[in-house]
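Take a look at the structure below.
The other protein chains are all here in position, but one chain of the complex has been omitted.
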């Protein structure tokens, strides 16, 4: 028995089981079975050209060597991706736990109440923070969520709009570039015309069926959208808002202002950046649009005995029923990440999230202030976590990379810096030192965080959120660990028994494959 | 709520619970409670001088920085410690699983059948490989296990020996240096006289009550102890053997030759070296000495319904009953490590272990051969995994460290090299290159592993081992993962509920504290 | 690591992603791969958009007909519509295979506007259709491109591939065939692999240089989609190698056929290949049990009492289950599952339309029921929860009884309000 062979571990039947199995099937050998199964004219006659297999240990060494080649600069690029702290209790008990990660989509609700509850928490968190009536259990990323918002609004056009082929969709120039790109991909084939511009200049013409705003904007600015949304509503133009989930802790919710859809990413709720993903996007909307929501929604129902029980709601909307009448094709979503982001909110609760959001905002204000002190001005009068400094961006880029810092450079004279919950005083000083060096000034060492005041009063959050008990109970690690365990125990996953789902290939997810994910 | 504070997570009650709790206790404040509890004359009046607390994230960064300071040379020192592959499935599902690591000693058997079964596997594995009738559920390390063997044999002296104060214990000079040191510590206070020498020269005089042999020896040599043990037995001198667990796969078991006690370490069954520990040592002996075994033994019994049930056997022997009549003080042992080592045997089974042991032995033979080809001779005529090369050790040490290799240098002209299951062809070539450089010769690249023949026929294993079903079923990862899960589900640990054991302080074992253990 | 850092900083990731693309390209027998799509469905959309762009690049702006066999997964037509195509459904013959004559007729009928065929291989019926090369040839002859849905790729790896069957582009579900755990419903990765003529159209990213020289706009936000979990598939392929991958596919087929044979006489396999073999999965017909009043959902729920998650229910054929054991399951586990299915079959035989108070209709049985002081069902507690001996060893309890879907849909509550609030609704 060659213990170095991963195939030995991955494949279930032992060699000694083979004779009996072949006999039952009625063949002499595996080769005969393949011969009888796969048509001759498509059977490969040559071996694939792949490297010799590595053992598990060789692979782990190899991947560690590769990991060492990544240069882990501190990165303040923002644009929807922010460094975050994954709470170790969530890492250990969810991300590193096959009881959570090997489970299937909770179609069989009776053996999935644990993750259904975790997803309900996620939906509640999103609904609370966005101020909407309901949210789904995740979409693939913010950009596709925005595209889904666009197509939802398109399909919600009223009879008149449809008759008049109202097909223009306005996109604020504050929308993130990658979102814009995906919107283009998605708009063209179904005949939506995109118009991009400043939302302040938007004319609310009846050629438009919808609008997408970004909150805060790509530049970092925080707008008061109240008036805009009211105007749009009165013109029968529906409004989608792409929002930063953490900023919503301090900003009034788009729902409060009347938005029709709010989308965004929950990455910065504890999910590793992972060089792009996976992260769970959210999609929240009004109750009246519930039958049009893309993706899966968890809902409360009751069981045969009348006890409350969770399950995926409105399954009749799924594509395998609707097929070419479906408005969205989303099937597999980002459940594991949604579970984790939801737990992040459970662990921190409203008070913890306020602490974090304020920390980010205050650090940003402190940075703006320090730059001002060395004579540099940033142009965002309002902001949550992002400032934009007008200066020689090429020079800054050169110096910043020398100090292992990444900023975002939208053009040659702008440096955009987005801070996050991991930013420390030490880092702030390092950032300032880059600018000081570039401008040949002497920077005073920052020793204290000041209180930020860059959120316009009209946009400051006044509504409560996360008032449900689940967000106010599990703030100690022991409590959260047991809560996670309690949910896990309700769910059947691959670490209990076979899940023989046709067309789903629920095979072994080997530990050696998973271990490197703990060090992203 | 300061989410950066680890104390917030570690401590259970929320701040908001405090008033009610204080009221129930009848004090105004925590300070008052402390004041009423701790005598004034011993209450500290000053704060401890400790560094400011780090947050979980700061700590993880800090410990990663420290880890980077360790220089991870390939190490062939041996002496009872060998690099090994921890199977990822065991790492993920046991070492990284609070369901296993937060459990208590299985005193409450009815909610501990999972780890009791895992420990029974460990005992069975040890008994099988050592050829003894029974084994305990681990001791602290090989050196203390050897000391326990010595004191057991001391207390087993017959009436005559006791009367004549027979107090000499013979220790083969092949015994590991650290074992010898611990034996000295333990022998002196209880009046045992140690005599060290070659076992070939031992005179079997009646002044001795016992002997300790090492198998294979410190130098790497494999002796045929059959005659020695028979002689000793006939002189009423009892024999303990410290044995390498992996070598026993290829070597006939000491039990087969009549040894009274066999001890050793199970570290090389998948346990990280960890700069010294923790690792589980084993202690195996004859049925007739069962009431004198140090430490805990798991035994099979039955429950109220007559169904088989496991529990710790012979608990009446424990120190809190025997107190100053106890022969050993061992209490906490190495259960988690014993569970892991036992699972290593379950996963690999007898065939897998043979593969591994042969791999190690063959690599050693290949190395010996390659060194011979460049004109260097090693002096061990027999060996399992260790060869001893006579050459300028100082020079080799210098060159080897330059290539990030550690050997063992017992004296200035001997280089001792112990190979292990992680040794690859590439490594063998690197080792040879050091010697080639030192001796100014050109080494031919080793491209093939030869079959080792350095185990004397008389000592070659003929007896079977690990024939029980449990060692022949769980060789695929899916099966082992589910078996581990099945056992885990039987056990109550801290991730389910409070374990309020007085004098045991079962507090939170925080994930941030545990995460760095995955990268030893 | 942030997705928009300069690529030089991400050398480790870049090496993994490039290598994984190469591996997948080799496995599919194609020319290139894009890892951007974050799910199988997104891969479908991406693939179709690439086909669309390909036609446009040749001036064929009008090609917008997408043929889709009736047995296709619902995401296929949905994706086609999203890509601006018109779906034309082709028929299945009585063996469940694509009706080649019907397909040819439609391909020829829409010849001028034919954009693509979407085909799953082996079919969603669990069969390696032997006409597949003929089918792809027909499409090509009529100016179309062939999109292969890779959900069943676990039946192909190292034994055949999309290139060999004559496809032009396919997606892979790395979260199925290539060992990314399902995560309770994601993450997924749905890369598209494609033939030479389509390479120029691979999706781009507005901030990072990637994709074809004439690439379509972004499919998802990040240049390489969900890079982190791509490590898993990379590990899978790297540790198995050609030999291990081939063996895995062989065992996947063996395990499926073993189940099929063990269940023979209890459950009929609806469709098989020409020589009577299943592919890596099989559809078991449960429709005959209606005469006992038993629906497929009853079997699915009853399996929970036996400690098993149900196979796929009513897809692609209503009233059936589709079983795919994969290569990772041991003979013991397959046997336990078969024992459960056979035991259920006996329960079905004992059930009757007139007496719905049977273990199937009442399934699943919860701990609360089983430990209750009252028991007034017409069968024993043992029959309810421990019908086979192995269950006792490691019982898994459903935590609620059968859930009422319709009730929840009528009274939609999607946030965690206090329990009382639910109950008033």
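By written order: A, B and C. Residues from 1 in each chain.
In this section, a residue touches a chain if its C-beta (ideal position, glycine included) is under 8 Å from a C-beta of that chain, and two chains touch if they have at least 3 such contacts.
Keep in mind that this is a model prediction, so the values were computed, not measured.
Residue B:335 is the one among B:149, B:243 or B:335 that touches the chain missing from this view. Touching the missing chain, out of C:30, C:178 or C:386, is residue C:386.
Within subunit A, the residues in touch with the undisplayed chain are 473, 476-479, 486, 489. Although one chain is not displayed, its contacts with subunit C can still be listed: residues 367-368, 370-373, 375, 380-382, 385-386, 392, 395.
Operating definition for what follows: only the chains that are shown with their structure count from here on.
Computed from the mean C-alpha positions, the centre of subunit A lies at a distance of 45 Å from the centre of subunit B. Spacing of subunit B relative to subunit C, judged by their CA centroids, is 47 angstrom.
Counting partners per residue, subunit C has 328-330, 333, 394 as the residues that reach two or more other chains. Each of the following residues of subunit B touches two or more other chains: 476-479.
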